[in-house]
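The complex appears here minus one protein chain, its other protein chains still in place.
By written order: A and B. Residues from 1 in each chain.
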Amino acid sequence: MTRFESYDATALRAAILAGELSAEQATRAALEAAESRGTALGAFLHVEGDAALARARALDARSRTDGEPGALFGVPVALKANMCLAGSPASCGSRILEGWRAPYDATFVERLLDAGAVPIGATNMDEFAMGSSCENSAFGVTRNPWDVSRTPGGSSGGSAAAVAAGIVPIALGSDTGGSVRQPAALCGTLGFKPTYGRVSRYGLIAYGSSLDQVSPFARSGRDLERVMGVISGADGRDSTCIEAPPLAIEPAPQDLTGLRVGVPAEYFPTDLDAGVRSAVEAGIDELRTLGAEVHEVRLPHTRYAIPTYYVVATAEASSNLARYDGVRYATRATGDGSLQGMIAATREAGFGDEVKLRILLGTYVLSSGYYDAWYGKASRVRTLIARDFETAFGEVDVIACPTSPSPAFALGEKTDDPVAMYLSDVMTVPASLAGLPAASVPCGALERDGRELPVGLQLIGAARDDAGVLGCARALQEARGPVAIAPMEGAAR
Amino acid sequence: MSATTWVPVIGLEVHCQLGTQTKLFCGCANRFGAEPNTLTCPVCTGQPGALPVLNQHAFDLALRAALALGCDIAPWSKFDRKNYFYCDLPKGYQISQYDRPYCSGGGITLASGKHVRLTRIHMEEDAGKAVHDAGNTTRVDLNRAGVPLIESVTEADMTSSEEAHAYLVALKEILQYAGVSDCDMEKGSLRCDVNISVHPEDEPWRTKVEIKNLNSFRNVSLAIEHEIGRQIAAYEAGAAIAQETRLFDPDRGETRTMRSKENEADYRYFPEPDLPPIPVDAALLERERGLLPEPAAERRARYRTELGLSEYDAGVLTSERGVADFFEAAVRASHDGTAKDLTNLITNELLAGLAGDEIEASTIAELPCKPHQLAELVALTQDGTITKKAARSVVREMMKTGRSPAELVRELGLEQVQDTGQIEAWCRSALEAKPQVIDAVRGGNDKAIGACMGAVMQASGGSANPEAVRDTLLRLIRESD
Partner (left out) sequence: MEGPDVDLVLETAALARLEVDAGEARTLGPQFAAILKHFEVLSELDVEGVEPTSVVSTELQVRTDEVRPSMPRDALVGNAPDPREGFYGVPRAIPKRDAGGQGGQS
């Protein structure tokens, strides 16, 4: 590992601009790390080395002559495999999209490229982002770099592991019900889910359309702000995108003096993992030390969030995944030779078990006779959950709670029990349902089987207060010091 | 024993493509007849990750249709997903409107005085086109996928194929006039489904059957006639009618079962999460109201009462809004009392020319000659410069080139010959050739003079003033006594 690999994106960009290394060297280092550590972790599905190096060289050629360098100039990044980069594979961890190359660039990808970022490859994920452990990928599991016998979390586990292991300083994931915050917590990185609509979803392959948000991982608070400054902002290609300018790339550090931090009792149940509880409480103490006032708040509908989320997300997914019918792209199975037979055979062969289960659930909750009791009911409970937050944000500026009820669990531990797996999202889905900005920030570690496992503290903000949440996350991270790169315990190095 | 009187009950669902430049949710051109799959993009082919963005103008046109049909506009509406699998439906769902259509109510009063009520109109995107080959394949063209549609649904207010036909003609006229759609059934921009049942007079309504695949007004009439006959025959034979969807086969002129009620699809409608609700503000409504043209029925009445045209002429002129607009512009540029002459030139020459092969333009507005030029031409016939017959030759040239009528008259040498010496010479030769005309006229048959008039007009190449010819012929016959 070169010394530059511990740099965050902000420092790496500065080093490239100062001539300490070239964009090509930075990219080459990332590609080598992806090859060694990335392979050991199963972090990447595809590494696009030649394309990345070509882009980096072009940046090096340009840097001497052209004007203002981009905010991510020369910074290698990893993209979750559900993101469209023209000409690159985006399989979503699914057989059904195996071999498919995106015919266009996502808006946020365009913005990354314009800012000088160098995408090096597509990271592993639970198939179509359906999962909380990265074990539902059709192309193998991803491992947690703190303990390779454990899950990195999911569904953006590949991106989380790549950042935690120092392969890239930043990576993009997508967060539907916690798919960035939870792996960030389990892998000891920062992760940020923006307000719904803050980042254009154009080019993000949909799972749950009313919940999905492109969300970055980073190892510093300032990097989170920087990436958000690049990818956020209005976009004419997504009707749900907020009509607002991008967030600031280098906002001033936030002073937490007088910040009202709400702590909801519902997120500290009696059976909460003791190690998680003490680490999160230490994080909240840190916020207090920084000048924040801590108050208790109530979010009474929290217990309904998991069923609400799974009804809404699977309903949307059942419809979003209907387009994989073998007609226009990717794979096709023949079936009985009829059109409908071909469609069914393609879907049978192409989708994994968890995806099928969720499509079934989503189809069921929308079907005639069940709609009112399930989808109709859930979308009304969703309103109640959002109102809980509105009430709370009348009293406090930000809510602090655990990101995940437990640290990284063992691979295979929950694969046979979908309900247990779904419950691991209990702390993250409420903010998703309400469309609120939320970050996960490392707040300590606990020991399990002789290994240190990171714990994340979740900061949830009021709608559109992305800057406030990011500022608070940065203050907490900076107060705690640099985020450590994972030691790759148990991996053949 | 008296025969039962059967009463048909008919409702119509009409899909109409909106006349936008682009599709409903992407910037691909809304154009008929392009090479397959050349008007597509990630959005309208349902590529992973692509998202819809509403074409504001499509919504404006839909609003205009609703205003023209007297519907109640909802203060807000939303889009829903209608889920089903078919090879021409790229996303596996159609973006449509389910429980909150953008308008409801309204209706059309037919010429007969019958009022047909509308239940609702909603917006949706069109599907692509599946071409079923003779062999084992079907080929899919997605150029049409995503074209904006409005679907209007009537109450079951009609009782005959004639009423259904009259409703369709009136609907098409209103939508065309409002500039909402070209309503060209041949291009598929207007498509119709029928709901139909029959019941004995004084008895409650019976089971209704839906007929699909009706792509011409004639087929709508034929299908209704056939279906009424089929249902009555079944009931009279003591059989039942099943609630089902039937397909009209235009080749055989009959309907056949497509699917029964038990096989009704479950579309799993739910709100489209990619599109927030659509608000309608008062300013937008007012603007669209201001853009509504005078309806065809009102124009027809005005042409008859104010311009003295026949019902037939008024009907032809208002058959298309473009023609009526052209006519009115020409009338405005003309002296009073020329409406009939303008009408004749438009209906006999311009419309005939458009229907023929020689003229490139397909609508009157696309012709190179403009309404004010037609007015100039009629003025030339009125002041005696040219004959009406010559005017017809001039207008045929104008249609091709758009040149001014005065210029064409000069160039073609069509100015009427007022030279009495020349006219008299032509008349003398005509009478010499047909001496029997002289006797016939003397015998009191003035009409016989026509034969000589024709000869003179021919000799003059149409340039002789017909009245002068007639007067000269009569004078010469009198003088030959």
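Heads up, the rule we're going with is that a contact is a pair of C-beta atoms (placed from the backbone, for glycine too) under 8 Å apart; a residue touches a chain by one contact, two chains touch by 3 or more.
All values reported here derive from a predicted model rather than from experimental measurement.
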Would you mind spotting which of B:G229, B:P279 or B:G308 touches the chain that isn't drawn? B:P279
Out of A:A378, A:C443 or A:L459, the sole contact with the unshown chain comes from A:A378
For the full complex, which residue in A:G49, A:P69, A:P103 or A:P487 touches the chain that was left out? A:P103
Kindly state which of the options B:G188, B:G315, B:P368 or B:P466 is in contact with the chain not pictured. B:G188
Touching the absent chain: which residues on chain B qualify? 13, 15, 20-22, 26-29, 35-42, 45, 47, 53-59, 78, 82, 84-89, 94, 96, 124-127, 129-133, 135-142, 144, 149, 151, 188, 191, 193, 212-215, 245, 247, 258-259, 265-266, 268, 270-279
For review purposes, identify every residue of chain A that touches the missing chain, sorted by number. 100-101, 103-104, 196-197, 210, 234, 236, 238-243, 301, 303-304, 306-308, 310-311, 318, 322, 325-332, 334-335, 337-345, 347-348, 351, 356-357, 359-361, 363-364, 367, 373-374, 376-384, 386, 418-419, 422, 433-435
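Note that only the chains that are shown with their structure count from here on.
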Chain centre separation in whole Å, for chain B relative to chain A (CA means): 55
In the complex, go through chain B and note every residue touching chain A. 42, 45-54, 81, 83, 85-87, 90-93, 136, 138, 140, 266, 268-271, 273-276
Residue positions on chain A within touch of chain B in the complex are 82-84, 90, 92, 97, 100, 102-104, 106, 201-206, 208-210, 236-240, 315-316, 318-319, 321-325, 327-329, 337, 339-340, 343, 363, 366-368, 371, 375, 379
